[in-house]
Structures are given as C-alpha cells and as structure tokens.
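Heads up, one of the protein chains got dropped from this complex, but the rest are sitting where they should.
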Amino acid sequence: MAGLVPAIRVLRIEKTRDQAVPADIYLNVAVGGVLTGLVYGLMALGLSVIFGVVRVVNFAHGEMMTLAMYIAITLFTAFHLDPLVMLVPIASVMFVFGYVVQVRLINPFITRPDYMQFLLLVAVGIIIVNGLLITFGPDVKSVQVSYAFDSFQVGPLIIDATKLYAAIAAIVVSAALFAFFRYTRHGTAIRACADNYTGALVVGLDVKQFYALTFGLGAACVGAAGVMLLLIVDVTPALGPAYTLLAFVIVITGGLGSMPGALLGGVLIGLTEAMAGLLFTPSAKSMFAFAILVLVLLLRPEGIMGKRAA
Amino acid sequence: MPRNKQTYQTRRRFNTGFASALLAAGIAPFNVGRAQGAALKVGVLLPRSGYQAGIGQDCQRGVDIATGVLKDLGLPSLQFINADTESNVDVARSRAEQLIGEGAQLLVGAFDSGQSSAIAQVAEQKGMPFVINIAAAPPITEQGYKFVFRNFPTAPMILRDAFIDQKEIFAAVGAAPKSVVFLAENDTFGVAMQKAIPGVLPKFDMPYTILDTISYDPTARDLSVEVSRAKATGAEALLVVSRLNDAILLTRELIKQRWTPVMILSMGPGWYEDQYLKTLGKFSDGPLSFAPWYDPNKKLSKALDAALAKVHPGVNLNTNHVYTFEALLIAADAYKRAGSSNPQALADAIRATNITDNSSIGPGIQFDAKGQNDKILGGGIQNRNGKLITVAPGAASNGKPEWPLMPYNKRA
Partner (left out) sequence: MMVRLIAGVPGRGLALLGALLAALTAAPLFASDYLLTVLILILYFAYIGQAWNIMMGFAGQLSLGHTLYVGLGAYTAAALFVHFGIGPWIGLAAAVPAAALIGAFIGFLAFRFRVAGVYFAILTIAFAEFARLGFDHLSWTGGSGGLFLPVSQFTHNDLWRLRGHPVMFYYILLAATALAFLICRALLQSRVGYFWRAIREDEEVARSTGIDTFHYKMIAVVISAAMTSFAGVMHAFYYNNLFPEQVFHILRSIEIILGPIVGGVGTLFGPILGAFVLTGLAETLTAALAALGIDLPGAKQVFYGICLLLVVTALPEGIWPWLSRRIGLAEKSQ
C-alpha cells in the first residue's frame, strides 16, 4: 500500500541535530540516570520481595507508594520534618498497613489464580487513589526542603543534591533489608517459605505469619522509596499506576525475588531511559525500557540476577 | 432538527453538595417546570476526577463564582447540574446523555478535546446547544456542527498571538533572544502546537531561530535529560509548551543544572498557575506565558477577580476560571435574548452573540459560521512576586514586561 511508505517514514525517532553534544552532558545524564535508578530500584525492591516470597503480584504497588508520599507531606506540613528524618516512622506505618492488608485481604488469594489477585489489588489501588483524591484534592503537592535546589559541582559534573541523598538512602535501606534476610532468624525463615512452601510448613514455620511479615516489609520498602522520591518529584493522587508499571519492568529485568537484582534493574532502567532521552526523542524513551523488558522476558525470564525458576 | 423520541427520566436531584454556593447566592433550587423566566438548566461537564482532576476542579471555580456575577449583570439565572467526566470519553458521553435526559437545556464543558468531541456529537445529534469552555484541537469546529460553539482559541490561534505578543514585548524591552530551544510535551495540546509552528513561524519573521525541538513525555517523572539537552544547544532562551507538573520539574532542573535562560517563553499553561507560584516561591518570578487570558482592565475581569477572592481566597484568577465563566455568560446572555429555552432558539441566539463587555482579551464574544470565536486574542503574562501581570497586548496590559530573567542563583 502506497500509504504505508509515508507512514513508515514519519515514524522516525529523531536523533539530535548537528550540534555536537558535549561529553560532559553524557556524563551528567548518566550519573543522573544511575542515581534516579537507585531510588526506582528501592521501590521495585518491595515488589520483588513480595512476589518472590508471597507469590502475589502487587498491582497496587505504586498506589501504596503514593499513600506513603501523602503521609510524608502531611507530616511535613504539620511538623516541618525533613522527609529523610521521617523515613523510619513512615516506613513503619506502611509496614503495619501492608501487614494488615495481607492478613485481612490477600491471604485467601494466595492460592487463587493470577487474575483474581490482579483484580483484588486493582480494586485496592482504585480505593487508595480516589481516597487520596477526596482527602487531598487533585492539586500537585510537594515538600520544600532547604536543599531542594542544591547541586554539587565536581569538575564538569553537576550532581543533583536531592538525587544523591535519595540514592544514598536507597542503598542504606536496601543493605538493611539484605542484612535482615541474610542474617536474622526471621529473614531466613522467610526465605525458607519462599524456597519451599511445603518444607517450611513441615518444619513448623507459621507461613501465613511470615507472608504477612513479608508483605509488610515490601510495603515498608515502597513507603521508604516514596519518601525519598518526594525529594525529586511532586505528588498527585494519580501518580501511582505509572510507578507500578515501572516497578514491574525493573523487577523483571533485574530478577523477581532477587534483591540486588531489583537495584541493578533500577539502575539499568534509569540509565537506559536517560541515555535514550539524550540520543533520541525523549518522549519515546520509555519505549526503550519496554524493549529491554521484552528482551528479558523472552531471553532470560528469570532476569539478570534471578535464579532459574524451579 | 429531528428530535428522537425519548422518555425523560424525571428524578428529583438534590445537588446539595454543590448547591451550597448557589444557595448562598439566593438561587431557588430545582425547578420542575420549563416555563420562561425559570432558571436555565445548564449541564456542566468537567473532568473532576481522574488524571485531569486538577484542571477540572479549577474550571469548577469559574462555575462557583458565576451566579453572583451573572445576577449583577442583570442576566437570567442559571441552574447548574454538575457532572464528572472522570477524564474518560465513555463516561463523558454517558453523562452528556444523562444530563440531556434529565432536562438540561444547554451543555457546557469539557476541557479535554477528545471528551468535548464526544459530547459535541451527542449535542449535535440531539439538537442541544453545547458551549465549549476550553479545548484547543481545531477539528472540533470543523465538523459543520450547528449546535456546538467554542469560545476558546484553537492551537494555531494561540500560536499566532504568542508570536505577535512576543514581538511586541521584544520591542518594548529593546531586546530579543537570537536563538531558542523548543521544549514541548507530547500530548494533544503540545503536538498541536508543534505541528502548527512550521506553518506559522515564517509568517512572523521572529528574531530567533529554533535550534532544536525536544519533545518529552508529559507524564515524565524526571526531566533532567531534556534540560541537559536543551542546555547543550547553547540557545539563549527557552521556548516551551508544558503543563503544571512539567513546568515545576523543568524549573527545578534549570536551577540544579545551573542554567538560567535569558527568558522562558511559555506558550501554554503551567508557568503561571497558582501551584507553580506557591511551590517555587521566588524562583517562580520572571517567565513569560502566552496563553488565552483575561483583560485585567475590563470591568468584568475586575468583578470576577473580586468574586473569586470571596469564594476562593488566595486563588489567582486564571484562564480556567475566566473561560468557564464566559461559557456560562454566553448561555445566560443567549437565554435572555432568545426569551425561551427552546434549543433551536438558544442555538440561534448564541450564534448571534455579541458581548463586548466580556473578560477575555479581544473585541468580545462573537461566533463565526463554524461556531468558533475567532476574535479572541492571546495575552502575555509575567510572574512577578507571586502575582500575574498582563504585559501584552498593550491595550489589555496592566504592567510593563521585565527582561531578562534574573539568574536563579542570584535569587536570595
């Protein structure tokens, strides 16, 4: 069809024009991508933990993060506490939230088909988003910390201060989580439940309890990530769903159930999107993330750092 | 116009939630009869939930202040039936049908081009007048509708006036950028503007060249890459089409990446909105926005400003309020002239509208054969100390433009 030829020609992803993009731009963009990616990674970490252990696909992940962000905003407006200081309390609140949700709502759904879990969490997501809309209104809200506009200059490199702090916090929280799973009794027990459900039951572990614990941890993670993200973006009730999708892309790329994988996936996606935005049309940069997702799904579904599914 | 057989759903509606404003203004609630002299039933369709909720609820403020102002102008009263399109075209269409079924005699809405287009079809098919408050996609008034009217400029019109106003400002301050980089969001409005530029720009002989066009995802969480690219072009000024979220993100990035363009020329919403001013404080001063706007020197604008201050203190009067109000003004004015709520009579009356004492910039509200008000002029606004000064066109301005942008790192 003659009509297709112009169509194909116009689906062009523009490359940058003639001006040579200076090398330091690449460096800046890359560093920015890595830092942002670390925060995304923490967000995805919660999802990875939940799916890796409880085997529930949390489609309300982004919405839970939005909830945490709004709690942070409320506390900030009331007490003027820096978000990073509020990290632990908010993560704790989210832990309780996640725990309760798991016990009350999700437990019966663990054995049910995927689409049922999906619907349940979609419903939870709808309730959260619209509850936030009713409570806080649709206007964009943000926290104004004193260092919101700071940046560090190291030679040609300009590093965004808030991104740096958020990334550092993300690494610290991830390390704490990792340590928990590696070195504590509860953590080991949870890993046992994940590896072998029946075996765990046999040795007398209260699997339901640990599932709840895990969901709570996952919620705490995403809550912490949300608080950090608040330093970088502003929040509206409708923010959630896009982040749920992003979390899935990262988790699958990095490896479901693998914690370092989630961070690595986050960095990879953050970096890819940043470079794609630089080299091609920024409005299409998400396409690259999805392209990577498809490749991973096809060629290495367990993700970069995941273990081959049993 | 052949009307289709309908069974009207008569149901008492107690819209107490919204009626608080109405009752405060002393308007009688629900009238069953359609007798002349009764309030005209206007269905207001806006995205009050969903992703466009912020803008929809802002437009609603224009409805909130309408009753008192219309009464002061000696116009017949309107009874509003609010509907939420939920930012969804299916819902928009159903709500429009429902409103008509409940006896709405005129429809106003709906901010979004896609939803407005769906409602327009329902309105046209039923022979019910529909006044569009805000929607910039040109095709809506190119369909040959007889019942659809738009009191809002199309994207090409907005662009044309943006350039005219820019040249006026350049002349007034005696300076102009030689190069700009164009950052545009990739959504309906942004794309319409991007498409219109190649056709419109050459006609105006602008003093600058566009070094690069960077189109970005409007739901972007992070615009650092886009700003890096923009900075790398070496352009003097930033030409931008964005919305509120992106405007805030872009400004933060400009500050963090230590680049203050000579000026930010915005050809759309975002940079003048309350949230932008509140969130960024002193960093919000300076950008020039070119958008459909109100004429601050007109009497009606002052009345609207005062009414808004009473009902929603602390909120600056803006495009959403003014154009939504004007849609209602058109309805009330037509109702008065038509003397009846018959849809055909209303539509004819609307087509003959000639309101010179309006609020938006331009000679007034008149419609051409396609139902479009092609006389609207765009304005130039500048942020100054948390307030908005209209700096162009000269006849509608209430202040002088300041140039260039004060560097971000010098703002104490």
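Lettered A and B in written order, each chain numbered from 1.
The definition used in the following text is that a contact is a pair of C-beta atoms (placed from the backbone, for glycine too) under 8 Å apart; a residue touches a chain by one contact, two chains touch by 3 or more.
Given the structure is predicted, the values throughout are model-derived calculations rather than measurements.
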* **Residue touching the undisplayed chain, where the options are B:N186, B:T233 or B:S360** => B:N186
* To do: Pick out which of B:A38, B:L73, B:V89 or B:I210 touches the chain that's been left out of the picture.
  => B:V89
* **Contacting the left-out chain in the complete assembly, out of A:L27, A:I168, A:L245 or A:I304** => A:L245
* Consider the whole complex, including the chain that is not shown, and state which of A:L81, A:A123 or A:L201 touches that chain. => A:A123
* On subunit A, residues whose C-beta touches the chain left out of the figure -> 3, 6-7, 10-13, 51, 57, 105, 108, 112-116, 118-120, 122-127, 129-131, 133-134, 138, 237, 241, 245, 248-249, 252, 281, 283-284, 286-287, 290-291, 293-294, 297-299, 301
* **Footprint left on subunit B by the chain that the document does not show** => 2, 4, 6-9, 11-19, 48-49, 53, 56-57, 82, 84, 86, 88-90, 93-94, 97-98, 100-101, 113-114, 117-118, 121, 124-126, 137, 139-140, 143-145, 186-188, 190-192, 195
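Everything below uses one rule, namely that only the chains that are shown with their structure count from here on.
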* Asked: Once you find the CA centre of subunit A and the CA centre of subunit B, what distance in Å lies between them?
  -> 36
* What part of subunit A is in contact with subunit B in the complex they form? -> 14, 16-17, 19, 21-22, 25, 28-29, 32-33, 36, 130, 133, 137-140, 142, 144, 148-151, 153, 158, 160-161, 232-234, 236-238, 242, 273-274, 277-278, 281-286
* Residues on subunit B engaged by subunit A in the complex (per definition of touch) -> 49-51, 53-54, 56-57, 185-186, 211-217, 219-222, 224-226, 228-229, 231-234, 244-245, 248-249, 252, 255-258, 275, 279, 281, 283, 408
